[in-house]
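Only one protein chain is missing; all other protein chains are in place.
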Amino acid sequence: MAKVPVQFTLNGSEKAEFIDSGTTLLHALRDKIGDTSPKGGCHQGTCGACSVIIDGELRLSCLTLAETCNGAAITTTSGLSEGGVLHPLQHAFLDTFATQCGFCTPGMIMAAKVLLNHTPNPSRDDVVEALSGNVCRCTGYEPIIQAVLRAARANSQNAA
Amino acid sequence: MELRKSYFADVRKDDLHEIGQPRPRSDSPGHVTGKTAFFADRNFPGMLHLKMVRSPHHHARIRSIDTSEAEKHPGVVKIITAKDVPHNVYTILILIQIGPEDETVLADGKVRWKGEAVVAVLAETERAAQEAAAKVKVDYEVLPAVFDMEEALKPGAPLVNEFHGQNYYLYDSGECRKVRFGDVEAGFAAADHVLEQSYQSSPIEHAPTETTGCVVAPEGNDRFTCYTNTQAMFFTLDNASIILQMPGNKLHFVGGTVGGGFGGKVDVIVEPIAILGAKLTGRPVSFIYSREEEMQISSPRAAEKVVIRDGVMKDGRIVARKVTGYTDAGAYSRHSPYGAQKGAGHYPGPYTIPNVWIDTYCVYTNRTPSSAMRGFGVTIGDFALEVQMDKLARLIGMDPLEFRFINAYRDGDMKAHRQPTEGAALIECMQEASRAANWPVAEKFMAMSSYVKGA
Amino acid sequence: MAIRRGRGVAAINYPTGMNLGGDPTQALVHSTPTGNFMVTLSSVDLGQGMKQIMAQICAETIGVPTDRVVVDTADTDTGPHCMGTFASRGTHRAGNAVIQAAKEARQVMLEVAAEELEVNASDLETDGQGNILVKGAPQKSISIFDVALSAHFKRGRSISGRGMFLIPRSYPEKETGAMKPSTCYAHACTVAEVEVDDETGEVTVLTVKNVFEIGRALNPKMVEQQLVGGSWMGISHALYETTEPYYPNRDHGGTDFNQYLMPGPGDLAETEIIVLERPSADGPYGAKGPGEMCANPQIPALANAVFDAVGVRIDTLPITPERILRALRAQAAN
Partner (left out) sequence: MALALQTFATVKEANAALKSQGTRYLGGGTLVVRAANEGDVSVSSLIRSTEPSLSAITVTDGKARIGASVTMAAIGGNPDLGFLAKAARAVGGPAVRNMATVGGNLFAPAPYGDFAVALLALDATVSTHDGETPIETFLTRRDSNRAIVTSVAFALPKADGFRFLKVSRVKPKGVSLLSIAAVLELAGDGAVSSARIALGCMADRPMRAKAAEKALIGQSLTKDGIAPALAVGNEGTSPVTDPIASAWYRNEVLPVHLGRLLLT
């Protein structure tokens, strides 16, 4: 099978791989590069567990072909904490007990991260909209919504 | 959430160090950093991907299976059919002596539901396995199917499962699990009103965000490690051991970190065939349900039909309750015979009723086998019971909440299945709900207690 | 168009355990050389928090802070048998097994401490902070760190314990159905308030007020997780979910999260949770299983609320706008 090269930055570090053409970014990240933080919950684009940030935009890595990401800057949940220090969003998820099984969590955090990048002081409706492509089956969503609002408050307090 | 410590304070110790404390969860940091290792996060060099060829028919005889084209497909390593499975007919609850074995691991001669596993294809890539699966030719003779429980129970209905010989599970008590308490007919005769109503549910999927699956790796010493999201490690290991006719000491199961279960990951479906694949090829094997498989192939919560006949007095006392419950097991038993009889033990609900008659049936139809789910054997019964309670209250012109107080069980009350009530707290829950929802009830009900002196 | 409001109530109980199959779970507990404790199980954490709860139970029983306990589950090479995580049995059954194992380990720990302190083991108590004290003379103490070192390197004792909790199988009596299907029962009462659009049959759940009696909230925040998520699932079951929308017709089953319907983050009812605790006689620190029953009472409460709002009974789940609209049409025709 013909291999094609892909090269992008993942959480700030350069990655270059030869992959099968047609490989999804989700598979490339998980199976080739070893970043298993994006989860494969449906491979249909209906659950959001595979969400990653590509050049600042939230994307579904299960529906994105890796070779279309050449030159892109990709962020995943595994790259969010720096130097072992949790990102405020990660802290907020802990504080509000927003994780149960944890399978949807990385995707939720990605969706929330993009929201806060663009809308540092979101309303509840903004948060609901931002999370609307991500499915959680355990929590009933409320603790996750609270986590994002809490992280936003923490950010604005830090900024002030 | 609020803890109402005023209730039951006399029987509770609130001075513990760790119990009752809102400690942070030790697993959450792994979740928020994406570091938690779920089974599918394990990747092995040379891992094969298993895809299942499934029945397109609800009920059909298999005339022939031709895998020759699929075997030649590039990337295909192994194709498994029924003849390759050492003990192909099994049932999960055989471990607790609930038989008969009634389900094929891979269909042998017949399929009994649309989506039933027929042929397993193992290939180097998912894509190659999908392509080869499309080349497996199965010649079916389509048979009449039955989907409606009432139809299935009628004489002359298509027989769903030959291992049972009839379209219901045969308990030691006969065609249903029975509970008999008091004289229900006398109760109806004495009642001021009799109300019979029928309730129905549809199958419900657990829909965990992580689909059912496993990754199996040969250890190189004739043992196989199975990374799985089963909800029951030894249940799965021991059943796999039976199906594969492989000593249990050859199997090593690693799990315990599951992306949601809700009862949906107790069916021992993916592990045996994946281990067999690893054994036959000597290579790691991954078998992970697609989302479509999770939604339509994995067992749902059974559809149930519940018929309730109640005798009630004008003063609010329920004097007789007869419940007939039907659990739609689909084509195979899985856990359904257990769920149906668990239902028999749950009726007539948290109420003290002197005359009770319960029959619960486990019925076979040509649909996806159902199994356990959160509230197994109880959830749909509670729906039926509590809507019935509302109807009864309105029938006699009584407040629905007060009506429940009148009938609520208390410590020491004998239940229909002949266990005395212990640790009751229904009354206190209703009292608190009355306050929280601003739904006032008479003072005498607010003064009630589940405690009964001497009970 | 009219938006009509209604409310409904439901009260339920829920059994813990699968007694009708026989219900065993085992646990092993041992200390490390420096006085941390390892709980070994084969029980499965589905996300409900089994690992954390077992750590708290072990810690309470031994008398150390929870962060000194590590739970190793579920590996069949190391973990002793557990039936599995279902039937609301995880906390109850495994918790009891952990208590038994932890008590045995604690006893050895106290015996070693007694030898070090030259007192009787029965005169010792733990302070929950990692120390063992002489009752009534707390200045005389030894850390569990030092006790474990002593046990391992000086006294040759294994601070460990075995736990087994078995509910023997109950066989239902054939004719009467006499049986013991479970051990203890959790309880709940829910009042739900809805709005129903009588032109479309659409239901909006305004509030659910849930009162749950769960024996003992071992970790209140984790109990809240279960109860809030369960309440959401109950609403979901009542109004949205099925794999066969036209049951018993087998067609049109959803195959993805778009077509398998569940309430989204914009559909959340205002949810109130109140917890009562009547400790169960046989539960670990009085706990009952809260994880399953919490999703049950919302279903009939909502069905009753819909009736209260628009006067039609939907006795078939899920209570879809279509079923409501059909019933409203039939009501209007009569």
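Residue numbering begins at 1 within each chain, and the chains themselves are lettered A, B and C in the order written.
Here, a residue touches a chain if its C-beta (ideal position, glycine included) is under 8 Å from a C-beta of that chain, and two chains touch if they have at least 3 such contacts.
As the structure is a computational prediction, the values presented were derived from the model and not from experiment.
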| item | value |
| --- | --- |
| Neighbouring displayed chains - absent chain, whole complex | A, B, C |
| Touch criterion as defined above, residue of C:262, C:275, C:312 or C:327 at the omitted chain | C:262 |
| Per the touch definition above, residue among C:35, C:161 or C:254 touching the missing chain | C:254 |
| Contact with the hidden chain (one of A:58, A:80, A:101 or A:136) | A:58 |
| Contact footprint on chain C, counting only the chain that is left out | 1, 199-201, 240, 245-246, 252-254, 258-267, 320-322, 325 |
| Where the unshown chain meets chain A, residue by residue | 1-2, 4, 20-22, 24, 43-45, 48, 51, 57-60, 62-65, 67-68, 111, 114-115, 128-134 |
| Residue ranges of chain B at the interface with the undisplayed chain | 51, 125, 127-128, 130-131, 133-134, 290, 292 |
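Everything below uses one rule, namely that only the chains that are shown with their structure count from here on.
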| item | value |
| --- | --- |
| Busiest interface, counted in C-beta pairs | B-C |
| Centroid-based (C-alpha) most distant chain relative to chain B | A |
| Computed distance of Cα centres, chain C from chain A, in Å | 30 |
| Length of the line joining the C-alpha centres of chain A and chain B, rounded to whole Å | 33 |
| Centre-of-Cα separation between chain C and chain B, whole angstrom | 17 |
| Residues of chain A touching at least two other chains | 42, 44, 46-47, 97, 100-103, 135, 137-138 |
| Residue list for chain C, restricted to those that touch at least two other chains | 46-47, 49, 221-222, 224, 228, 230, 233, 256-257, 262 |
| Contacting residues of chain A [partner chain B, same complex] | 20, 22, 30-31, 34-44, 46-47, 49, 76-78, 80-81, 86, 89-90, 93-94, 97, 99-106, 109, 135-138 |
| Interface residues, chain B side, partner chain C - complex | 1-5, 7-8, 11-12, 16-23, 25-27, 58, 93, 96, 98, 114, 147-149, 172-174, 177-181, 197-205, 207, 230-235, 237, 251-263, 265-266, 291-292, 295-296, 300, 303, 338, 341-342, 344-346, 349-350, 358, 365, 367-368, 372, 374-376, 378-380, 382-387, 389-391, 400-401, 404, 408-409, 416-419, 422-426, 428-430, 432-433, 436-437, 439, 450 |
| Sites on chain C touched by chain A in the complex | 46-49, 221-222, 224-225, 228-233, 256-258, 262, 264-266, 268, 271 |
